[in-house]
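Every protein chain but one is kept in place in this view of the complex.
Chain lettering (A and B) follows the sequence in which the chains are written, and residue indices restart at 1 in each chain.
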Amino acid sequence: MAEVMTKGVLLALLAAVLGVGSAAYAEEVGDFVLPSSKAAALENCVEPTEYMRRNHFELIRHQRDETVYGGIRGDSHGLSGCVACHVGYDDSGTPIEIDAEGQFCRSCHAYASVEMNCFDCHATVPRGEAWNHEVAAAHAHLTGSAAARPTAAER
Amino acid sequence: MKRIVYREWLLQPQRYWGLLAILAAVIAIGGLSALYMEHHGHWVTGMTNSVVWGVPHVFAVFLIISASGALNVASIGTVFDKKVYKPLGRLSGLLAVALLIGGLLVLVLDLGRPDRLLVAMTTYNFSSIFAWNIFLYSGFAAIVIGYLWTMAERKGQYLQKPVGTFAFLWRLALTTGTGSIFGFLVGREAYDTAILAPLFVVMSFAYGLAIYMLVLFYAFDADGRPIGPAMLKRLKNLLGLFIAAILYFTLIYHLTKLYGAKNDGIETFLLISGGLYTGLFWVGWILIGGLLPLGIIYHPELSQRRDWITAACGMVIVGGLAAMYVIIIGSQAYPQEMFPGYNVIQFGAPGDIGGQVAPYSPSFPELLLGLGGVGIALLITAVGVRVLQFLPESLADRDVDPHASARSPA
Partner (left out) sequence: MNHETESMNQGRRDFLGAAAGVSAAAVAPGVFLHTPVANAAPRTDPVTDMHRWGLLVDTSKCADGCTACVDACDSENGLNLQAKPHGQDELKWENQRAVWIRKVKLQDNLTGHVTNLPLMCQHCEHPPCVDVCPTGASFKRADGIVMVDRHTCIGCRYCMMACPYKARSFIHEQVDHKLTRAPRGKGCVESCNLCAHRLDNGDISTACAEACSAEGHQALIFGDLKDPMGPLRKALAKTPSRQIRQDLGLNTGVRYAGI
């Protein structure tokens, strides 16, 4: 009898934990955007947030083929733009790998348990970007100072 | 003529399970090796940007061409109406499928991205022989399974000849395709010749038959089924013919290459100065894989003895692996000749190889992966003959072809 009771209590506890857990998660969806990232300061993503949540991969994949085969890098749907805007920074202003534990891509993919292998090959922090809408935006600001060509900046 | 009775393999359980355990262990080690290579990347293997295909390809290509060769025995029975070969047909089909699966697994597990196998199955480039081979291989497996059904099912018997003929033509295409994977590579001196395709076809005949004979002997000895001397003689004579054909095509291959002055370099390398590759060519490919087994097969006394014939089969297999090693790895180790008339003094950073023979030493994981493929093929065969009726009860001459044995004294 006692055994049955213990089991019952355990089950109830388990249910409670799961219930509370999922409730907590449900609240958190959408809060994977890191406060330190540029994205945090913006109203929404390159498309409405709700749309991006469901369809970001379709956009990225479409852009991927446009870029690889068509050489079009200027669109705002490319992966390098995602990384540039959503990457988080530590206290010293150094970007943190976007697929690291607790970072934007990783935490949501972990939550949704969806595999992610973009970063097998793609850079996880903005570094040596060719062109994306983020670079362009920054460039619009810095264009004066960039007149000279310090290509050695990175070498 | 007696009706042929097929029966499951009646090996004692402890021996059978012992055999399966050994094969399972070989497969497990091969699988772990593949995991290890995939986890770390190919830097843990002997492969480099110069020798891009290593020992796994040696095993994979050997198993794949042997698969099509193993089917030959069935083809001779069905397509060419040699009645004595009919009882051998089922095992021939099973072995063909098993070897093919073993070879393909090795090939796939050696990919840089084996997780993208689905991409390979869904995205095709039809100008690639490799892509055609994906069809040829999977089609081969399907056709042979159908062929096996026509052999085993009374209702399917009338289809046996057309299906068998189709399978025969398909396997010719398959080996031609495998040979062409190498033959159409214009950028490498050792390849770039159409003769590699027929060379691969005769190689497949010999290697497949040698494996077939070893499996047949082992299976029959293990549960005491008889193989008549006339049958033995037929099989070993057939093997002798195929070995001679390999030697002939090997000769033609090198004569073709020697005729063009531009190929002097690669020929000198393979035949004289290539160190390990030259050794493997002469000792492995020609002597162990060719002349010695030929000598045994046509020796008046040794050719009567089963243990010597078994040894000859083993030699053909060893020689076959040596031949694959020379064809696949030796040809890559030899530098690509981009600047005729010039000596390449420097090619990139030190260690980056160009203009000189590329070093390659196989690593253990590569070797174990290759052996794992062999294990898979044998495991499939062992389970197949155990649970289904693949093996004829007897291959004694009077059971197979009473008239023939009456006519000629073995």
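Here is the rule we go by: a residue touches a chain if its C-beta (ideal position, glycine included) is under 8 Å from a C-beta of that chain, and two chains touch if they have at least 3 such contacts.
This structure is a prediction, so every number in the text was calculated from the model and none was measured.
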Based on the whole complex, identify which of B:Leu185, B:Leu214, B:Leu258 or B:Leu276 touches the chain you can't see. B:Leu185
Of B:Ile4, B:Leu19 or B:Ile134, the one touching the omitted chain in the full complex: B:Ile134
Decide which residue listed in B:Val52, B:Ile145 or B:Val283 touches the omitted chain of the complex. B:Val52
Residue, one of B:Ala120, B:Leu291 or B:Ala396, that touches the chain absent here: B:Ala120
For chain A, enumerate the residues touching the unshown chain of the complex. 38, 41-43, 46, 64, 66-76, 80, 83-85, 89, 93-95, 120-123, 125-131, 133-143, 146-151, 153-155
For review purposes, identify every residue of chain B that touches the missing chain, sorted by number. 38, 40-43, 47-50, 52-53, 111-114, 116-117, 119-120, 123-125, 127-131, 134, 181, 184-188, 332, 336, 338-339, 341-354, 358-359
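Methods note: only the chains that are shown with their structure count from here on.
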Compute the distance, rounded to whole Å, between the mean C-alpha positions of chain A and chain B. 50
